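One structure is given here, and the rest of the page talks about it.
Note that this complex is displayed minus one protein chain, with the remaining chains in position.
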Amino acid sequence: MSKIGVFVCHCGENISATVDCAKVAETAGNYDGVAYSVDYKYMCSDPGQNLIKSAIKEKGLTGVVVASCSPRMHEPTFRKACAEAGLNPFMCEMANLREHCSWVHEKGEATTEKAIDLVRILVEKVKYNHSLSEIKVPVTKTALVIGGGIAGIQASLDIANTGHKVILIERDPSIGGHMSQLSETFPTLDCSQCILTPRMVEVAQHPNITLYTYAELESLEGFIGNFKAKIRRKSKSLDEKLCTGCGLCTTKCPAKKIPSEFNEGLGKRTAIYVPFPQAVPNKPVIDRINCTYYIKGKCKICEIVCPTGAIRFDQEDQIMEVEVGAIVIATGFTVKQPDFFPEYGFGKYPDVITGLQFERLASASGPTLGEIRRPSDGKIPEKIVFLACAGSRDPAKGIPYCSKICCMYIAKHAMLYQHKVHGGKSYVFYMDIRAGGKMYEEFVRRAIEDDGVNYIRGRVSRIYEKNGKLIVDGADTLLNAMPVEIEADMVVLATAGVANEGAEELAQKLHISYDPYKFFAEAHPKLKPVETNTAGIFLAGACQAPRDIPESVAMASGAAVKVAGLFSQDELTREPIIAVVNRQAPPVYSSCVGCFLCISTCPYQAIEKEEIKNRNGEVIKSMAKVNPGLCQGCGTCVAFCRTKSIDIQGYTHEQMYTEVMALLNEY
Amino acid sequence: MAEFEPKIVAFVCNWCTYAGADLTGTSRIKYASNVRIIRFPCTGRIDYMLLLKAFDEGADGIIVSGCHPNDCHYTSGNFHARRRWIMFRSLCDFTGIDTERIKFSWVSAAEGAKWADIVNATVASVRELGPYTEYKKVAKYPEKEVSHG
Amino acid sequence: MSSDTHHSGISGLGEEVLGHTEVKVSQCYQCGKCSAGCPLSEEMDYPPSVIMRMLQTGNPDLEDKVLRSFSIWVCLTCEMCFARCPMSIDIPKMMDFLREKSLNEKKANPKAKEIVAFHKSFLDSIRFTGRLYEIGLFVDYKTRTLKILDDLALAPKMMKRGKLNIIPELIKDRSGVAAIFRKSNKKNKN
Partner (left out) sequence: MTLGFYPGCSLKGSSREYAESVLAVAKAFDINMEEINDWNCCGATAAHNMNKELSLALPARILSLAEKQGLTEIVVPCAACYSRLTVTKYELSKDPALKTAVTDANGLEYTGSVSVLNIVQMLDKYITPNLEGRVVKPFDHKVACYYGCLLVRPHEILKFDREEDPQSLDVLMLKAGATPIDWAFKTECCGAGLSVSRTSSVGRLSGKIIGDAKDRGAEAVIVACPMCHSNLDMRRDAINSYLGEKIDIPVLYITQAIGLALGLDRKALGLQRHFVKVSV
């Protein structure tokens, strides 16, 4: 006979405001097999956990149902408490009274009834729970960091400095990311490259870091501590060992008019190129789409001029497999591109540019060597307009969220413009100025008060070109929405920060969740900001949401600590929620008939054939066997098994049918 | 007279829909209280005999929901569930089980509002259909009164 | 949905607007893009975003000012505001409702006399003939507004170019059209 304890939590008032917790506990107390039932204000608090522990000891409980929040929140907490009191942790189940009941229904009898049902389901289930022991798995103490922007760089260095190996892959020819494109950074106006490039070099030289640029994740298998990643190293058409980075090839390449990605299309590059002078590694790649040789079959000038014979036209992509124990994703973000703002003529008028393009204009390493010159004719704009929220906070364009970084970089842009163009006039159209951050508000005030940037509260309706000027039609909402028309020479759109192209595919390769905007989802919005729902995979930087540099760096260090924590253990324990094939002593052995449908359906190749032999060594039966190290517990095999010979611990047939029956057969 | 309150059982996966329903909660979006969620590791685990068992036990409607295609935590469980559902549905149609009472859907961990919408829509449509007393006939049980509180 | 109204925190005229047009005034975050793009904004006493703000307050005095405003009549329903609104708020639809209400409550702005008169003359023309009779419309409009001299030069020029029909085009089922007017007007007398 089971002796089950039911512990109903009020969660302050989160549950008790709509659910009659006392009634739930009282009703549950009358169920068969329930030896103890109680309600308490905060079950997860120390006294609450002690309540459970002492009940286990004093009443000799064989099972525990905690009726509180989502098991995704506190299942580990309560299972640990049970274990401490000597009860097998897998004899503890949780009924989700908060997220699935009290928070989503109005106060009333129906809500309390539902709560009672939810408790009853789990009381019945727990009767069929079995004591399980955790599985131990080894840890490969190498981390894979995906993305070599500031977040990926920081995470790599932090992990490497704890003494663990790091493999850093970057899709572009150089690490550095968006930060390497920036001119100066807010709120200190220190030069972005000056603070970034030493870090880039450190990455390249660190003995614990292996860097692969021009490389992308091809696929991923395995689980925490034991991932197997396939990495595609795209062909650089170059023997990197021979290349000295002299750069002769890039000066001689005849295809010189390719828009430079690094300069956001404002400058040109050659087909064999190093994206920027400070690139790491400082060795070129051939962009095959634009290379004359790959298009027309002849040219090979780079090969002719290369003093070390490093060019390899026939080099192919390489797929390499690495084993890693943890992964940090730091793939960053991108900005919205043309066609998204037809009313602003973006893509149509060359002098309507993005904030990132403005960074290149303002950067000393940029196409204008840091002079603000408009793309169309190279003139210095006498009047410049900055538009905040170009795409952000615009549900009609599919982006309801605030991109967060724009208010600050617009203030910086306007300030840089005022510093560089004396007598120039700058205007900022904004809706709200969101300058939360250390020294941020002060920075914006400086732009307005000291540098004379004109802030106008209102959104611009449209921009059109007339007699060489860009006519900006706005309104001043602080002056009875009075129309404001500015004849500008250049317009900068603070385009929304959006998820990278391909973010969805990457998430699917990694089996992590993403939000509706394709930003990767953290495991908990407050308490697990760098974890994902997949154990062993962590997030850093703007791949999770638009972030500025300090936040990206902080997040990267956070992720690095998580990885280091993981690598501080030689073995990990895993939940024993895995499949098992039933098996008994001879002469029955198992009901498995050896059809092996399970083998064909298992996504983890965790099932193999096992031959049962008699004493004489003759095979008497061929049946399925689950490798507990590989099984991830999805249960696909269970639904496939024709003889119900395979079952999944924690979600057994008995348990699931019991839940259904308990739910509908009211007491 | 009180409106008919259908009993809806939801079979959901742990990673997407269960988490999505958690998000409905953290977002405080209200929905009909007729639904009871049963958690599975993956929709691929859901043995469809469980659906028949639920009807057998007196459920009026069923929701099966997991991760969107390609988003399965276990790569392909939801594809198996979908394929199985196609087979199962035609079997139900053949045997006379009312498939309008089964709602098959995808709700991701980020779609809290969608979960509320699906529950509300299912409750409304099953309420329209009325109590599922027919099932007993289809399953050839001796007819008996099924009570609906 | 009524529950929606209930939770929206919108009251008074804003609530009525929601009920009749599904426009939720609380959705407006006052970016001013409508006012910036409105071709008539500068002729308005309250540009569209200001009208939205007045409705958001739920203040009866401001709501009264909205109904008595010139803005709602000078609005051309060119739909520019709606096309560019980041929140997809159907301002033109709301304007239609406000005009109808203003008229029913006899609050139409005196400056809008000509505009209202023109609309009335226009509708009268259709009411009686089924189709627009332009000379009739002009004559009727001019008697309503006493703006006899305006556009007087236009008529002969139009006539000369065959652009004005001396005799109205009458449709056969005039009683049918009149019935439509009667039934649609039951709720509001204008």
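Note that the chains take the letters A, B and C in the order they are written out, and that residue 1 is the start of every chain.
Basically, a contact is a pair of C-beta atoms (placed from the backbone, for glycine too) under 8 Å apart; a residue touches a chain by one contact, two chains touch by 3 or more.
Please read all numbers here as calculations on a predicted model, not as lab measurements.
Q: Relative to the complete complex, which of the depicted chains are touched by the chain excluded from display?
A: Output: missing chain touches A, C.
Q: Contact with the hidden chain only, please: which chain A residues?
A: Residues of chain A in contact with the hidden chain: 342-343, 348, 462, 464-467, 471.
Q: For chain C, which residues touch the unseen chain?
A: Output for chain C: 20, 39-40, 43, 74, 76-80, 82-83, 88, 90, 92, 96-97, 99-100, 103, 114-115, 117-120, 122-123, 125-126, 130-132, 134, 138, 141, 150-151, 154, 157-158, 161-165, 169, 171-173, 176-177, 179-181, 183-185, 187-188, 190.
In the analysis below, only the chains that are shown with their structure count from here on.
Q: Chain adjacency by touch: line, ring, star, complete or other shape?
A: Graph shape here is a line: each chain touches the next, no loop.
Q: Could you work out how far the Cα centre of chain A sits from that of chain B, in whole Å?
A: Chain A and chain B have C-alpha centres separated by 30 Å.
Q: As a quick test, compute the distance in whole Å between the mean CA positions of chain A and chain C.
A: Computed from C-alpha means, the inter-chain centre distance equals 51 Å.
Q: Do you know which chain A residues sit against two or more other chains?
A: There are none in chain A.
Q: Which chain A residues qualify as touching chain B in the complex?
A: Those residues of chain A that touch chain B are 70-72, 96, 98-101, 103-106, 110-111, 113-114, 117-118, 121, 507-508, 511, 513-516, 521, 525, 533-534, 577, 601, 603-604, 632-636, 638-640, 648, 650-651, 653, 656-657, 659-661, 663-665.
Q: In the complex of these two chains, what residues of chain B are touching chain A?
A: Contact set of chain B toward chain A: 5, 7, 9, 14-16, 18-19, 21-26, 28-31, 33, 36-42, 44-48, 50, 53-54, 57-59, 70-77, 80-81, 84, 108-111, 116.
Q: Can you name the residues of chain A that touch chain C in the complex?
A: Residue list for chain A touching chain C: 343, 389, 393-397, 431, 457-462, 473-477, 480-484.
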